[in-house]
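One chain of protein is taken out of this complex; the other chains stay put.
For clarity, chains are labelled A, B and C in written order, and residue numbers in each chain start from 1.
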């Protein structure tokens, strides 16, 4: 499984009411984008109020600390854990600089981070974490010594950043959101009465009864302050290249990206998958939760009965303890048990979003066959995964990727499937996910000319 | 939503290996039966080892404390929280008596508890909790002063117990399981190599790679010790009356009760529900998780497209904090959000397992209509719920039950559905859930002659 | 170091106000008598309210849980950890029996526990812990089936108990305190306005601004209920035999036992110690905290300058981590460092309350010599410790006692002292601690005829 890094949220209430509870509810909805740590910073002009920590939204926030978060402007963040120095990087990051306070939440990866950081270091900057947000903060502080406003400073910084990023920046009296020129990461704007919101996904607006206004456009900066809402072009002339994997796996099904329902896209992909890789079978089942909607689409297109073939145990937490080696496979069945009643004696189509290393697929197919299935036809709702991602998706070394190490028949054998079919890359276009997307992980076509090392 | 009380598990390894890790994995699988507290007690002849506490299996057990649980015999329990004195009642309960140690895990409710406890008190017994397990323990201790074996004592005690109960009792060298004469609560026996298991549900055997041997029969006591496995009739002559709600709601879909797949039963009930209460609609959706399989059956029978209409947020924990009053409804949508892509502009059949008070249904229908559905046809996979349960299901006072307060049309209006249909009681027979079941909550026919107070 | 087991407290407010905060403050004052666990149970006629747990008063109680402890009657307890099954024994223990609720806190050891428990087991009782309080509770419950009042029942039980015990028992409307016939353990009664208190030590009264009324007499039972305060003779005809070690080590210096100041007794013992074992030296220092007052008395009598020679680090908690073996001795100096400025180049008299194994003394003398002292004359404020205690003091096996294994010269050599002197047993009489005391740990004269096994 590959993972997305982080979700961001911002809020500005023109009526002056506290926004913390909205951010808290919104972060719950973005939790799937990062479970390592989370935080909220609010601003009531008198001061900044911060609650952040390791763990889930559920664990970091409580009634007492939420009630300390005063203020009509606020920023929230959920962090997907980077290896290494992640512990220093709990966001939002707050700093003081020559113009007062600055708070940043960032989702993404700055591909020229090392170069920009080195430049800052050589003029005397220090870094207390490896967080790209801290680096951006330093750049803004330097830029601010030569510009007339925070938005000018941020615009000049964004012009120098490469890679994928959605940034929320709160200065003493302003809230700004900016999305990278290619629009790799999603970022939307919502509104409820006189309160405006930014969030990585529109589902966060639903839960706080806000309506989705628009997406922040690739290369756009939106500023909210006492004067109202102002739009700026932070960068222009790039062809949008949104991460296709947001539709395949990262985003919630109830989110809309650039106006397109993620759920509908997945249903449609499932239909395309059947067209491209049909199978004769008694039932089609999905791997929970990410494979379910592809399986449903596959069923719609094929007429093969959709069934629930795997039961997920929602009580298994991060501290799950495995037994002795011979029983280690139990771990899979405690988290996911085969539903014998649905699959026994049947030929099964099993749909998943992707194959990374192949070990998970192998375990699942074994589980389903142990559960009585006669045949398992594996279908994958994306093309073979063969390139690395410099834009923030946590993909293992290429040498570990199944599709790099083997051809399709090799993978089929290694996972124990009776047949194996992938979605062809062209199918994305058929469902409306065409030119505006980055599919470099499947094709190696990096929109910004990034060159993959081998 | 009504809730089942507790799950039990036992293990005996003839090869003498530690059973704690199996019980731990099994309790994970039974977690849905009780989230208040849990515990495991093991026995290695030298001593008893106990780990128990408030909270989920996930929270109570860790690598360190699991490693202290030595022994080839063991008992586990997950407790659904009783109101009141539940805190003293974390099970399994361990005591010492004239013949050494005794450990009990109990699932169920002894309906003549007050009478039996009073009898014990009048001969000088003390009670440190209101747990029915502690009371049974006292009865066994008294009985043991007049009998020649633990099984004889337990048999004589069971003869006096009324109500619903599955009991696992571990004496210094024996493991015993007994199920009440009506078999209200499920209890099965499994085996892996030379290890024997008892568990409330067979799904617990799957995750530890054990096979299901048989159900413990209503009124049967099974003893395991050095001499092997011995069966006794603890009570005879009763007509089995298994809790029908295990099939409707309590049990996991991957469990088998008396050889019948819970999943298949739910699919079949969904089909019957369509026959009895058809609807014209574009999609049929289920309330996660309990309504999903009924919805699937409804779709199979009707040909109406099955869709995923509600997204569950699995990160919302018990400490979730609601906002101000006007936003309190957010709580529903954070836990469960409407999947606009699936329902917008459509006539929707919404399937749930039951209606208790009606407030949850009303909130869901509002959520789905806010999500763009044109019509919502509510379908309930069980008959109206009108009687209380003395056997351990946690049902509110009759006066709070929607179906007691209103007729079907009244309920329909109060929940805001465009139509409302229930499963007729006869339908259970059509799916093979006939005479052997207790359906008193729908019919008031209490198998043991219990008389409901009004 | 030997340790006392437990402290008890009770409160009854005739004005009907909550007593929990007084018990909480009192338990703080009794904390030195037990650090394993603690608890408070209160009674407001409607129900019982319990807060108890492992850890210090500081850790178990907080603002939230204290506020739940409603009621004008209450019982508190601090437990010194028994080895073995102590975890089940957190007191006060609450039970229900034929006459309602019963709550017991007990300090002491019932020497005929095994015999009495076996008797109860043979009539069908079960035991959920090895706590002597639970056993007493069972006896009271049985006795209550044949008596007309709780006090009658308790009196009949006390008549059968052997050993050392101070018991506080709360029945639905009464608070009772009883002290064993020999008065081994201290138990006093205090009063503030219309509130009455019982406590193991009078210092607990000081902190709640109550005055000390009297000691509960050996063999006396005091009952408080709506009718007022009533005294009963629970047992008569025994010669009092209070534990002399309460004066030597267990009790706080600010407590009074039977009207005698513990501080003054220790000063006087220090003077006697000089008379019996004089030394020529430059300074006299005590081992904190228990040796300080003896050292002061020694200084008064000898004219040798009293100094502070050892600094205690009050921040070292129970989780202190030692380093590698060669540095293990650091542990002593982190907890207790030599005050070089006070002892360098000097002949030092070092006064401690007792020598148990001898290892602590050896470490301290090494520490003081490393700190620059020329000579260390060790003086012990009690006689050699050579017998076990069946009454609840936690003394190691006789074979580990220095004074059993060696003569005085042998001990002196093994601890590295330049001279060693003990208090002679007769000296206790000189300071008024004569006939009314149990000194069996020094003499083997057990007041109740207990016979020590070898």
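The rule is short, and it goes like this: a contact is a pair of C-beta atoms (placed from the backbone, for glycine too) under 8 Å apart; a residue touches a chain by one contact, two chains touch by 3 or more.
Not measured: the values here are computed from a predicted model.
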| item | value |
| --- | --- |
| Omitted chain's touching partners, listed by label | A, C |
| Which residue of A:94, A:307 or A:431 touches the chain not shown here | A:94 |
| Given C:8, C:304 or C:338, the one touching the chain that is not displayed | C:338 |
| Residue among C:44, C:101 or C:261 that touches the chain left out of view | C:261 |
| In chain A, positions touching the absent partner | 93-98, 102, 118, 121-128, 137-138, 141-145 |
| Chain C, residues in touch with the chain not shown (by the definition above) | 21-22, 24-25, 28-29, 31-32, 35, 56-59, 61-63, 66, 203, 206-209, 252-254, 256, 261-264, 267, 292-293, 296, 300, 305-308, 311, 313-317, 319-321, 323-324, 327, 329-330, 333-334, 337-342 |
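The working rule: only the chains that are shown with their structure count from here on.
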| item | value |
| --- | --- |
| Two chains joined by the most C-beta pairs in contact, as defined above | A-B |
| Gap in Å, rounded to a whole number, between the CA centres of chain C and chain B | 49 |
| Distance from the mean Cα position of chain B to that of chain A, given in whole angstrom | 37 |
| Cα-centroid distance, chain A relative to chain C, in whole angstrom | 61 |
| Chain C, residues touching no fewer than two other chains | none |
